[in-house]
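One structure is given below, encoded as structure tokens.
One protein chain is absent from this view; the other protein chains keep their places.
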Amino acid sequence: MKAIVYDGPHSVKVDEVDDARIEGPQDAVIRITTTNICGSDLHMYEGRTDVEEGTVFGHENMGIVEAVGDAVERIEVGDRVSVPFNVACGTCRNCNAGWTSFCQRVNPNEGMVGSAYGYAMMGPWRGGQAEYMRVPWADFNLLRLPEGTDKEDDYTMLSDIFPTGYHGTEMAGVGPGDSVVVYGAGPVGLMAAHSAFLRGASRVWVADKEQDRLDLAAQIDAEPIDIADVDPVEFVLDATSGVGADCGVEAVGYQAHDHTGEEHPELVLDNLVNSVKVPGGIGVVGVYVPEDPGANGELAQEGRIPFQFGQFFTKGQAMGTGQAPVKRYNRQLRDLITAGRANPSWIVSHRVGLDEAPDAYERFDTRENGWTKVLLDPAA
Amino acid sequence: MKAIVYDGPHSVKVDEVDDARIEGPQDAVIRITTTNICGSDLHMYEGRTDVEEGTVFGHENMGIVEAVGDAVERIEVGDRVSVPFNVACGTCRNCNAGWTSFCQRVNPNEGMVGSAYGYAMMGPWRGGQAEYMRVPWADFNLLRLPEGTDKEDDYTMLSDIFPTGYHGTEMAGVGPGDSVVVYGAGPVGLMAAHSAFLRGASRVWVADKEQDRLDLAAQIDAEPIDIADVDPVEFVLDATSGVGADCGVEAVGYQAHDHTGEEHPELVLDNLVNSVKVPGGIGVVGVYVPEDPGANGELAQEGRIPFQFGQFFTKGQAMGTGQAPVKRYNRQLRDLITAGRANPSWIVSHRVGLDEAPDAYERFDTRENGWTKVLLDPAA
Amino acid sequence: MKAIVYDGPHSVKVDEVDDARIEGPQDAVIRITTTNICGSDLHMYEGRTDVEEGTVFGHENMGIVEAVGDAVERIEVGDRVSVPFNVACGTCRNCNAGWTSFCQRVNPNEGMVGSAYGYAMMGPWRGGQAEYMRVPWADFNLLRLPEGTDKEDDYTMLSDIFPTGYHGTEMAGVGPGDSVVVYGAGPVGLMAAHSAFLRGASRVWVADKEQDRLDLAAQIDAEPIDIADVDPVEFVLDATSGVGADCGVEAVGYQAHDHTGEEHPELVLDNLVNSVKVPGGIGVVGVYVPEDPGANGELAQEGRIPFQFGQFFTKGQAMGTGQAPVKRYNRQLRDLITAGRANPSWIVSHRVGLDEAPDAYERFDTRENGWTKVLLDPAA
Partner (left out) sequence: MKAIVYDGPHSVKVDEVDDARIEGPQDAVIRITTTNICGSDLHMYEGRTDVEEGTVFGHENMGIVEAVGDAVERIEVGDRVSVPFNVACGTCRNCNAGWTSFCQRVNPNEGMVGSAYGYAMMGPWRGGQAEYMRVPWADFNLLRLPEGTDKEDDYTMLSDIFPTGYHGTEMAGVGPGDSVVVYGAGPVGLMAAHSAFLRGASRVWVADKEQDRLDLAAQIDAEPIDIADVDPVEFVLDATSGVGADCGVEAVGYQAHDHTGEEHPELVLDNLVNSVKVPGGIGVVGVYVPEDPGANGELAQEGRIPFQFGQFFTKGQAMGTGQAPVKRYNRQLRDLITAGRANPSWIVSHRVGLDEAPDAYERFDTRENGWTKVLLDPAA
């Protein structure tokens, strides 16, 4: 079958790989109908991980169930399904507690928990940027979608970024009436803004420096803050009589840059601490890593981020972090899409066939204007 | 000053009463700009309580602060404020816990807690259907509103029915993605439907038999169920593949009637138990009373409601009840109104002067078509 | 193998039945080391259900894993395990939400959810009062215990009554400092009292009329209320300056009797409403049934319980109900037992072999003094 494989730094190619097949009694094989390129795929694409050449990428997947193993009972061949990016066993303590992002049985690397399809260091699970993929523990992992092909570009957001943005708002404690500042207007930040409104936020600000992304924020009535022009902390304090936003979401990660382009991993956290009220909640879904050998300086290399912790404490703030447990939210978000009350596809800029994926990767990686979210369609 | 006073069963009149004035150091006097007639005023109006003639009605009040006592520090003369219907001291255990609806220091009747302005058995607090009213513990009770006169008909909903409807959804546990069935499309039921959407509900059904109210429900994209035509339990089960709604809200109360007009106080609770899923949450804001001497049968007279408790248990449902602690929600709902994301005034049918109040009471009491919510404007 | 089977009203016998065996890839077979007689077994024993003769009883089971199916990965042969009484698939919506007591895939009866081993109307799952039992979805259902035989009589409480009593306190919202009144000093009520203290309760009252049970309550520093002598509502109000207990737990069920021995299904609920504060939480784990053909009067036959709902509403109380999702609590309670901080075995009165089970059933059913909790040991 055809798949997108890693071909060394800044290169992916379409290749023939072994067919996905049932390997164990709880497996399913999915015929992919949509699979998205994620911003985190670019970390591997840019050669900054130790992912091996030949690896099949893709952790944002949906499709039709093609085959199931002997022990699969709930899911049936022909079901239209969304595949959460976290691979999870469904029976360990963390899965029991709804923390599928930290499944204790799924990552064979020493001392590591949690896993994902087609991702460096995240276990042996082949990605879904391909014609087919294998899904283990299918009854537990797969979310059934309404039959047919309706709202395909909305439902495809359920595998990762919509629940991930939502998780940011959950950890930040966003509730009805709250004001929320989101740092980062990439796909995850935009989903956080959308989620904040779904949870009843009264006002949402989104800070970024890319105009195309800020325009997308404005389309859902979030208030864009162009950090190329203004200081976001001052902006939010001005808008709140000096009090600050009720909640904040970090959707940038450790590669934060200041307006001059210099990397400042503590910058966004500082901005959050200073623009969120006393006391207020902060949800961090932008990725920070324990080791970053290529970073500037010893602290950053060890994943130490010297943000204003003293101020954070004095303001009595709370912070939640980490990868989203997609399965905790995807059913509810699916129902909002089905009812027409959530419409995450507004950020989609392109839907292309697998053969166009290498070109799409390059344009998305260079943040070519207007390439905000790319979907791959193996049948195209 | 002029006020609306009770003049015996089915009669209120405009009368001259003593001016509202500062009586203690924590008091404020409010010049009323809007005061609403509430469905619960009709209980007194119809003569079914032991309220005395001459009582000034009105617990849904807003206005401008005219004067404050010596110990009032936070609130200032000239502030535009909403007055929660619950009178609360701010320092007892229940107030500390946010249960201002059950203030332990405010009701002088033996063994009773909680209080309201202008209401039978709810303490000595004169109502606000008048030119002015006195508010005790002003710093604690009053909610500041944006200056001016903007959105007056929205903000006036903050004193009672908007937080009351919201409380129903809170007790029912409505969260993003949930489906919700609301019984009763009166003002409180409509506010519950509005609140459910603000909290992220995917679908909301509203069951009633009055067409004008069902039309109002439909205006906010709730799905009306005309119980004159269809069985609401069957309707909801059909719409949910037999599973039932995630949550339910009771906004009818003990005077529920079946479609033939006979009083069946257990009817709405039965419908909730049977149309809400296993397990699901139910919030009861429709009023039930401990004693109802005029009711049919001994059980109802003692406030005993023989609903299907065995089914309720078997389905593992949970139920919250009681009057809303307005202050727990009114700030957040105010901010949603200010931001334009909540618009509770869509249910307002009439805004009239005090002199027209007697007529308005009569029309509202007989449920004259189109008289869904009446606001009184002392300056009109 | 040997098993306890139903032999008609008021009779069980030890019989030879087909060996428990692996029937599907997710099954395990457990060699039973301890299996308890539960108060709810007596409902079947007394002939008040339509359970068939020959049915193997037993839903409170623990033992050693003897064999596993091909798809079982987490649990291994030789593991010492506790078997939650609820059979649950681990992949339906309710299981995902932690409501294993309402698994949607496990009960083949039309419209019913939730299941149990060896119980009337609760699915086809044979009980564990036997030498061996089969457990489906073994990786999901089984809780691993420390190796060996230590604390066997404590760990055996994890399959049902300890989590069930705990669930009562959870639904009642018991937190540190709270006072709690528990109605019913049977095994579940005693476990609720124990759980209340584990959750930080300051005071716990337990109301019953059986002296041996009240003595057990006193052994853990709960305060017994002998309802043969005193009115429990007055007692609790006196002890709380008229305010009432913060929380209440119902551990009696629909067969409540007054002190004259007459059945009054609304009695305990009335007592809870009247002895719990405004507003306070009530958890109902005593069983109420949707239909009870043998009850006195039409209301009780339809599962309608005419308790003081008007008072319940006026006091703004909340109530949670239903069978406990054992798996939500059993790991934490196991850890408390292991650490020596929970000791639920204090209620155990007898541990006997299977051959003595018929006699034990009879003595437990007649509430012979001192027969508070009976454990069966197939190896004895």
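Which chain is which? They are A, B and C, in the order written, and residues in each are numbered from 1.
Rule of thumb we're sticking to: a residue touches a chain if its C-beta (ideal position, glycine included) is under 8 Å from a C-beta of that chain, and two chains touch if they have at least 3 such contacts.
Nothing here was measured: the structure is a model prediction, and the numbers come from that model.
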| task | Would you mind listing the shown chains in contact with the chain that isn't displayed? | result | A, B, C
| field | Among B:D139, B:E152, B:D231 or B:D365, residue touching the chain not depicted | value | B:D139
| request: Looking beyond the chains shown, say which of B:G24, B:P124 or B:G297 touches the absent one. | output: B:G24
| note | Of A:D15, A:D292, A:E356 or A:D377, the residue that touches the missing chain is A:D292
| Touching residues (missing chain, whole complex) on subunit A | 94, 99, 101-102, 111, 113-114, 171, 242, 254, 266, 269, 278-279, 284, 287-292, 299, 302-323
| field | Positions on subunit C contacted by the hidden chain, ascending | value | 166, 175-179, 195, 197-200, 202-203, 331-336, 338-339, 341
| Touching residues on subunit B - with respect to the absent chain | 24-26, 69-71, 73-74, 89-93, 96, 98, 105, 139-140, 327, 331
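The criterion applied here is as follows: only the chains that are shown with their structure count from here on.
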| request: Measure off the straight-line distance from the CA centroid of subunit A to the CA centroid of subunit C, and report it in whole Å. | output: 43
